[in-house]
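Right, chain A next:
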Amino acid sequence: MITVIIPAVLRGLCGGTAKLVIAATTVDGLLRAVEERCPGFYDRVVEQGHVRPELMFALDGEVVPLALHDTLRSGAEIAIVPAMAGG
Partner candidate 1 sequence: MPRTQVQTRLNGVDVDFLCEPRQSLLEVLRDELGLTGAKEGCNNGNCGACSVIVNGRVVNSCCVLGVEVAGARVETIEGLAHGDKLHPLQQAFLDEAALQCGICTPGFIMASRALLEREPEPDEHRVRYWLAGNLCRCTGYDKIVKAVLGAAAELRDAPKQEVK
Partner candidate 2 sequence: MTTVEKPAYSVIGTRPVRPDGVEKVTGKAQYGADIRLSGMIFGRVLRSPHAHARILSIDTSAAEAHPGILAVLTYRDLPAAEDKMEELGESNINVKEASDNVLASDKVLYRGHAIAAVAAASPHVAEEALAKIKVEYEILPAVLDVRDAMREDAPLLNERRFTKSMGGVMSEKPSNIAAHNQFKGGDIDAAFADADVVIEREFTTSMVHQGYIEPQVSTASWNADGTLTIWTSTQGAFAVRGLVAEILRHPVSSIRVVPMEIGGGFGGKLPIYLDPVAALLSKKSGRPVKVSMSRTDVFEATGPTSGTHIRLKMAAKGDRITGVQAVLSYEAGAYPGSAVGAGAMCMLAPYNVENFQLDTYDVVVNRPKTAAYRAPGAPAAAFATESVVDEIARQLKIDPLEFRRKNASRQDTRNVMGVAFPRIGNEETLDAAINSPHYRAPIEGPNRGRGVASGFWFNGGMQSSVVAAVNTDGTINLVEGSTDIGGTRASLAMQLAETLGVAYETIRPVVVDTDSIGHNDVTGGSRTTFASGMAVFEAGMDIRRQMITRAAKLWSCTEDEVVYEDGGLRCLKDSTKELTFKELAAQSARTGGPIVGKASLIARGAGGAFATHIVDVEVDPDTGKVTILRYTAVQDVGTAIHPAYVEGQIQGGVVQGIGWALNEEYFYDESGRMVNSSFLDYRMPTALDVPNIDTIIVEVPNPGHPYGVRGVGEVPIVPPLAAIANAVADATGHRFTALPMSPRKVLEALDGLE
């Protein structure tokens, strides 16, 4: 089970819910499962078969780019955040 924090600007799609616990093993699986509870969510995060280039994921204390096929370990907590770059 993965805990996903819904970005604040998308919580309206989820009836205001900020956090969901989802059974999923990949990023794509996770996003599609969230879509079922929050219609319209998937297309806000995915464009033309890729995670939007301006988005990343906060996972285990890091901000990382993930692809749709990347696997997630059970018990992970993940948030979708603006892409961060260093200098």
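The candidates were selected such that all candidates are chains of the complex that A comes from, given by their letters.
One rule holds in what follows: contacts are C-beta pairs under 8 Å (C-beta built on N, C-alpha and C of every residue); 3 or more make two chains touch, one makes a residue touch a chain; residues count from 1.
In this text, all values refer to a predicted model and were calculated from it rather than measured experimentally.
One chain among 1 or 2 touches chain A in this complex, and its number is 2. Chain A makes touch with candidate 2 in their complex at residues 5, 7-11, 18-19, 43-45, 47-48, 50, 52-55, 58-64, 77-87.
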